[in-house]
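The complex appears here without one of its protein chains, the remainder shown in place.
So, subunit A:
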Amino acid sequence: MASSISETNFEESKRIKRRKTGDELRDPDTIDHTRWRSESEQRIYSTKLVEAIRQVRRNSSPENKVSSGRDIRDAADGVLAVAAKGRTRWSRAILASRLRLRLAHNNMKHKKARVAKVTGSIRSKMPEKKRSIPALQRKAKVLSRLVPGCRKVSFPNLLEETTDYISALEMQVRAMAALTELLTGSPVDRLTSTSDS
């Protein structure tokens, strides 16, 4: 019944956890969140972003002349994930989803449209508790949906990933705003302002 399903989950997750370096709470010092604030990191990101955008435009020019905002957003997220150097879960999740998309796209191109999508169907089979979930848990769930690849991580790791994700996002916004400023020649008004820029 439910126990057997949870057992397969347990076995699977145990295997996966052994393959990875472990899902225990990592020492906070090993993941340095402050590097997202460094100027050099932002500059490296900006140049890589421009290069990625050029590639997007080169690839998309036969079909549509202008790259949509979505393409730019995807390119920016991809470059951000690469900049994280695979140390965080959210960056690995972004890269993995892009890889899956590319594989699916290639499969469809070669008319081998057998994309095996593994969705989290096991979760839906588990009996969901319909009674009121404490507010804190609900918010943690919402947060886990916002940070990519963190739907099933433990609460402390979720907080860890969130801090890194927020710092990275802030750098992404700073870099893209700076890029926009360069192209328009006028400053961009930000929705939020970080204290150090």
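Rule of thumb we're sticking to: a residue touches a chain if its C-beta (ideal position, glycine included) is under 8 Å from a C-beta of that chain, and two chains touch if they have at least 3 such contacts; residues count from 1.
One rule holds in what follows: contacts and distances are computed from a predicted model.
**Q** Using the UniProt record as the reference, specify the protein name of the hidden chain from among "Interferon alpha and beta receptor subunit 2", "BHLH domain-containing protein", "NADPH:adrenodoxin oxidoreductase, mitochondrial" or "Elongator complex protein 5".
**A** Missing chain, UniProt protein name: "BHLH domain-containing protein".
**Q** Given the contact definition stated above, which residue among A:Ser38, A:Asn59, A:Asn106 or A:Ser154 touches the chain not shown here?
**A** Of the candidates A:Ser38, A:Asn59, A:Asn106 or A:Ser154, A:Ser154 is in touch with the missing chain.
**Q** Even though one chain is hidden, which residues of subunit A still touch it in the full complex?
**A** Spelled out for subunit A, the touching residues are 6, 9-10, 13-14, 17, 22-25, 28, 43, 46-47, 50-51, 53-54, 57, 65-73, 76-77, 134-137, 139-140, 142-143, 146-147, 152, 154-156, 159-160, 162-163, 165-167, 169-170, 172-173, 176-177, 179-180, 182-184, 188, 190-195.
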